[in-house]
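See below for the structure under consideration.
Yeah, one chain of the complex is gone here, protein chain that is, but the others are all in their spots.
In order of appearance the chains are A, B and C, and numbering begins at 1 in each one.
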Amino acid sequence: MAQQIRIALRNCGKLDPEKIEQYIAQSGYLALEKALFDNKPEDILKLIIDSGLRGRGGGGFPTGIKWQAAAKQKSDEKFVICNADEGDPGAFMDRAVLEGDPHSVLEAMTIAGYCIGANKGIIYIRAEYPLAIERLNVAIDQAYKMGFLGKNIMGTAFSFDISIKLGAGAFVCGEETALIKSIEGKRGEPIVKPPFPAEKGLWMKPTIVNNVETYASVCPIIVNGLEWFRGVGTEKSPGTKVFALAGKINNVGLVEVPMGSTLREVVYEIGGGIKDGKEFKAVQTGGPSGGCITKESLDTPITYENLIQIGSMMGSGGMIVLDEDDCMVNIAKFYLEFTLDESCGKCTPCRVGNTRMFELLEDITEGRGTQLTITKLETLANTIKKASLCGLGQTAPNPVLSTMKYFKHEYEEHINNKKCRAKVCRELLTFEIVADKCVGCSLCARNCPVFCIHGEPKTPFVIDQKACIKCGSCVEKCNFDAITVS
Amino acid sequence: MQIKNREDLKKYRESAIAGKTASDKNIKLLVGLGTCGTAAGADMVWAKLENKIKSDKISGVELVKVGCVGYCYAEPTVEVVYPDGESVLLGNIKEDNALDVIELHVKKKTNNASNIIKTNIASNIFKNGGKK
Amino acid sequence: MSRITINDIQVEVFKDATILDAAKEVGIYIPTLCHLDLEQFNIENKAGSCRICMVDVDTNGRKKMMPACCTPVEEGMVVKTNTPEVVEVRRTVLQLLLSDHPFECLTCPKSLDCELQALAKKFGIYEVTCTGKMSTYEIDHSSKSIKRDLSKCIMCRRCETVCTTMQTVGVLSGFGRGFKAVVAPPEMEPLTESVCVFCGQCVNACPTAALTEINYISDVWKAINNPNKKVIVQTAPAVRVGIGEEFGLPAGTEATGMLTAGLRRLGFDAVFDTNFSADLTIMEEAHELIERVKKNENLPILTSCCPGWINFLEFQFPELLNIPSTCKSPQQMFGAIAKSYYAEKIGVKPEDMVVVSIMPCLAKKYEASREEFIKDGITDVDYVLTTRELAQMLKEAGINLDKLKDEEYDNPLGESSGAAVIFGASGGVLEAALRTAYEWITKKTLGNVNFKDVRGMEGVKEATVDIDGLKVNVAVTSGLGNARKILTKIKKGEANYHAIEIMACPGGCLNGGGQPYIHGDTSILDKRLKAIYSIDESKVIRKSHENPYIKKLYDEFLIEPGSHKSHDLLHTQYFKKNK
Partner (left out) sequence: MDSNKTLEIGLPKEQFEELDRYIGSLKIDKEDERRTGYLIQVLHKAQHIFGYLPVGVQKFIAENVGVPHSDVSGVISFYNYFTTVPRGKTRISVCMGTACFVKGAGKVLSEFERYLKIKNGEVSEDGKFSIDILRCVGACGLAPVVIVNDKVYGNVTTKQVGDIMALYINEEATHADKK
């Protein structure tokens, strides 16, 4: 039976997040102690590089390398930013860490500051997370009072401050350059890299941006050593990853498993399988930037590289489990609509290209699709991936490409047969009354908003297909299961 | 207290661990009071447990507010940790069955109650339990 | 220096150069659209947002498509600008832009001057394969100066950069997001509700017709063809060095004579020169300067010829309203004199006279409509056309400006000195004022009339002029961003100047919002600048107070600078405008 190993979530649900003494009793601030008293910044930096810790927020960039780039810069001021703008719909691991173990993030940020020579830390957090903000504030207060933050931390020469900045509802601010713009009080529009934030970041000063889960994984590495950390996970993706299991799965929730676990272990052994005995269809990972993983890939070990190879990505770790009732074209459309809503509108491919792609998907789900629609989708997707300015745009076509790759037959059914097998795409459905089952109660007719159901009482009713707007009210109202949808 | 040097930290840590050891002698009820838990009614559960412990003057029991444990489907959750280190995680504890926690898991140590969640978390992160 | 390879050609460029710079170095064309480099003014819009300049880049084995306009070179970089992949991406990007752009080329004011249209032509796009919903917005023609048609906006953000970074006016900003994102004044309100000063630099920067001037051509045609009206025209100094470009003449062609001839062909009853009233302005302003310096009060005196800058002052620095010269601008002085002195002379009622201005400027359109310049229902100036609109009119009338023989301005409002023509360049007004002030104060003839320290394109120029032992500190600034810096200094009492010339447009009127489009090629401005100073050099009379018709005007009508009548006709006041 697969087991969870909890590194980032090690204290979540185990201690009172508002009591610093409980954190300290559980090896809290031991890593900071070790760093400040026993190590030079470069030692810690080397340890983080050698540990192979990679960014848990999406791309999987090696954390130590990022820190090193900032450490190398000569500057009177540097910044350590924690990205807590968990915008990926269906992911909530960062919230769990901040609500359950805020000190682990503060401690790691302070260590990061020590490593790169920064004295200022900023946590950029979604305004939608009031409880996390409250607990962070409590934790920051405690850390200042006890001397884990502020001037001359624990009597050493190192000083570090942390403050909180609230986001205001923009998914694109998860992109580091957009996040920096947002902290600067501007519109969160990404800027072209290079220069990278490690050279010119917040207020044009060297800056590192890591997400909550990454920071939450730092202290155990320092306490337990890199051998221990590398003992978990795979060679190229050491450690664990937290996944947020959601959708049509029995045990919805957060799980933290070693990298390299298979999807099957996560979904079936830990997640308890599909809800209501339905058939597994796919898992969507990486949110609007990712793609779907099918039955065939259930035994692929989950690593950054493997997921990219099968057309998805790790992302922040949202895993949405889909079953036979989900239409993959519709899912692709859902994600693209999300991207449309959240696109900053700065660059052409994302602003206009995604709109056009969405319209093409609408054509398919509403019965206007042709083979040309598919060709156009492919051309657009290609350009958007290559030419968009930031990660949001570059990955926006992924849900479409990935579903087109693995569920081509569903697209073709929509286009050629004008059918949606999951019965989701309304315009493609036909509502019919089964004469044998209909008792002629007229309830459906009375509830039909367009009055397209006709019949004599106590005889079977009939739906006028031409007038039907496929709203489904009749199905919901019928007490005799007499209306079929196909 | 303000920690001014390593010695201070050492002392503080020792006292924190001592405090923990002392409280570990109690039966601890860890109530998941994250956003999900609260939305599912964990605050009511907390209140109910607190009242019961007070009114019945149950000693050796300690309520602890914790963050999200991750078993969202079974929110609200209460984890019962016994002095011997053993624990059970209880799911779907609502206002109406909150007192079962006291009856079935504090006063007694029932291992087959319907709301026990089978957890699968390796107990100690310091062990090498990972895959290669 | 970094060495890189572009399309197999080795090139060595400075470390901070972009791929685009490097490509230019070796004559490789990479299309751009959002990129705008106003090198002279240190302003660059390199948002990298349009994605038309994408190129294949291989940096030590890492391959990626990058925008050439804003990707710095890196040693050993291998760049390909024309692979089938690159071309495909660019074509698709262009298709996408076109799919959200109205197909009005035939009737669009920017037709043949539109950078998007030019690219479509260059890429041979004869069919839009990509279609879908389009952005439609109400056209904002609330102001007298600038028309905003957001359905033609391609989100290059050039206007935002010039408005916010260069001019620090801060009217235009990104608004909304995603497909609905636009560049607009706060809350998408009309320009007249904003702090827009109508400098028109945004119009110059716009690659399409999202920002254009409010066009008065048909009104002017109507006036010219009205037999009951005496229609006269004045031409601003900078127009004569710009208009030739519209007719294929090389930049920097001095076209005064052709311009005069062309205007006469259009049917104006008299063709006059704003340079005349520029000389008049100097008479009044030099007088004011001397008065203030003598009394040592209300200093520094600020020039007031530029309505864009005056608007800026009224919005942004209301506490400094008392220091600009009270002189009306040459345009308004011209109108005031034309409808009094001249009208009287030729026996036409002011209400039967129509004054048309040809200006390099959009703020002039607004200025002409200011309440202070309307007395008893009579406006100093009735219609203001830009250099571009005039070119349009001439073309419409089939007049090939470049083929016309030079003609002279009419009198009495057509004669001018060299001091007047330099009003068209940043520093000119101050230089002209100094020429006159010097002689008035010292009662001596100025030997060298050239004050070269105040010439040129730099944003802030300073000089100290010794006028018979009186050390006069002057400064010249152009571009409102630079003006803001100087004004802030004045506000804080940190400035020690006697006189400052301020022009809203960087470089002065020759780069005005109504001049022919330069599409980012600032070398054109240098050529216009050269032409202006060469006109000055070629003039026999180079000081305003030596203009015989000006002398006559004072003798016959105004009496003397600063007289009661002067004040009545030639001076004005300023008002605080609410932000």
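The rule is simple: a contact is a pair of C-beta atoms (placed from the backbone, for glycine too) under 8 Å apart; a residue touches a chain by one contact, two chains touch by 3 or more.
Treat the numbers as computed from the prediction; the structure is a model and nothing was measured.
Seen in the complete assembly, the chain not on display touches A, B, C. Check A:83, A:284, A:355 or A:395 against the missing chain and you find that the one touching it is A:284. Taking the complete complex into account, A:170 is the one of A:170, A:314 or A:463 that touches the chain left out. The chain not shown here is touched by just one of A:61, A:196, A:268 or A:334, and that residue is A:334.
Within the entire complex, the positions of subunit A that touch the omitted partner chain are 86-92, 95, 127-129, 165-171, 182-189, 203, 244, 246-248, 252-253, 284, 287, 318, 320, 322, 326, 331, 334-335, 338, 341-342, 344. For subunit C, the residues in touch with the chain missing from this view are 164, 170-177, 185-187, 194-195, 579. Against the chain not displayed here, subunit B makes contact via residues 35-36, 38-40, 72-73, 75.
The rule is simple: only the chains that are shown with their structure count from here on.
Subunit A and subunit C, compared by their mean Cα positions, are separated by 50 Å. Separating the CA-averaged centres of subunit B and subunit C is a span of 72 Å. Across the complex, subunit A is touched by residues 47-52, 54, 65, 67, 70-72, 85, 88-89, 92-93, 96-97, 99-100, 129-130, 132-133, 154-155, 173-174, 176-181 of subunit C.
Remark: subunit A residues 1-7, 9-10, 12-18, 21-22, 24-26, 29-30, 33, 37, 92, 95-97, 99-101, 129, 131-132, 135, 145-148, 154-155, 220, 224, 228, 231-235, 240, 250-256, 258-261, 269-270 touch subunit B in the complex. Those residues of subunit A that touch subunit C in the complex are listed here as 170, 187, 189, 191-192, 194-195, 340-349, 351-353, 355-356, 359, 376, 379-380, 382-383, 386-389.
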